[in-house]
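Would you mind keeping the following structure in view while I ask a few things?
One protein chain is absent from this view; the other protein chains keep their places.
Chains here go by letter, A and B, matching the order in which they are written, and residues are numbered from 1 within each.
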Amino acid sequence: MQTTFHISTRGQGLYEFTRDVIRWTAGQGDGLLTLFVRHTSCSLVIQENADPEVQTDLRNFFHRLVPPTTDPSMSYLTHTYEGPDDMPAHIKAAMMPVSLSIPVAQGKPVLGTWQGIYLFEHRNAPHGRTVAAHFQT
Amino acid sequence: MQTTFHISTRGQGLYEFTRDVIRWTAGQGDGLLTLFVRHTSCSLVIQENADPEVQTDLRNFFHRLVPPTTDPSMSYLTHTYEGPDDMPAHIKAAMMPVSLSIPVAQGKPVLGTWQGIYLFEHRNAPHGRTVAAHFQT
Partner (left out) sequence: MQTTFHISTRGQGLYEFTRDVIRWTAGQGDGLLTLFVRHTSCSLVIQENADPEVQTDLRNFFHRLVPPTTDPSMSYLTHTYEGPDDMPAHIKAAMMPVSLSIPVAQGKPVLGTWQGIYLFEHRNAPHGRTVAAHFQT
């Protein structure tokens, strides 16, 4: 079976949608869940959902690793006409997963205790993001 | 069903093979497509296929993040006998996907409007690369 998750973002950072995923596979048997984000300027990551500081730190680390194209260190980049956060978003999208595959046992994704599923938004402006989901028994 | 895509590369950069993939799943129903690159010095990425500058910028960013082992900043690396671009290639291969999973609806991978499927070559010399593909209904 297939579905689409819709996630509204408000700037760079992590947006959790673990509950939506768990609700969707509930009642199914064993199988494989695949998530695929249909954009080139955001990513899917699995991260600790216990402490929100982890999410802030992740955003800040990647912002420093791949600064906006207005930063002098990034002056060699040429794809700048969609805004200073666009090309860095593409770079981060190459570096972090576009798809995730998670085994499902008795209707439940086998996530570890602290693992949450997040969309990692790399753009500054609000965006409507779609994640395609596939479940196969 | 399974197949193999063969991609000839001519130095570092992105090589698109979206059309080959779309042609292969055409006529199939709903299912899951998985691509797996059988090498440790190149990657699979999904990126914007609208503007070729994005691909140039991606190559240049990762070349600066992981410079050749002849660069003084990389003098701590020890695996150098296969050439100055070899160990950086392995590092990039750890950082970017070796496998991609894409839901397929009515025979069509659910790629977003601007998403193309690329082999990202990390070596300087020409290489023949193989990507194993699996489709499951």
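One rule holds in what follows: a residue touches a chain if its C-beta (ideal position, glycine included) is under 8 Å from a C-beta of that chain, and two chains touch if they have at least 3 such contacts.
From a predicted model like this one, the values you see are computed outputs, not experimental measurements.
**Q** Touching the left-out chain: which of B:Gln12, B:Gln55, B:Ser101 or B:Gln115?
**A** B:Ser101
**Q** Mind pulling the chain A residues that touch the left-out chain?
**A** Counting only chain A, the missing chain is touched by 30-32, 45-48, 51, 53-54, 56-58, 60-62, 64-65, 95-97, 100-103, 105, 110-112, 114-115, 120, 136.
**Q** By the contact definition given up top, give the residues of chain B that touch the hidden chain.
**A** Residues of chain B in touch with the missing chain: 2, 32, 34, 36, 38-40, 65-66, 76-79, 87, 90-91, 93-95, 97-99, 101, 130, 132-134, 136.
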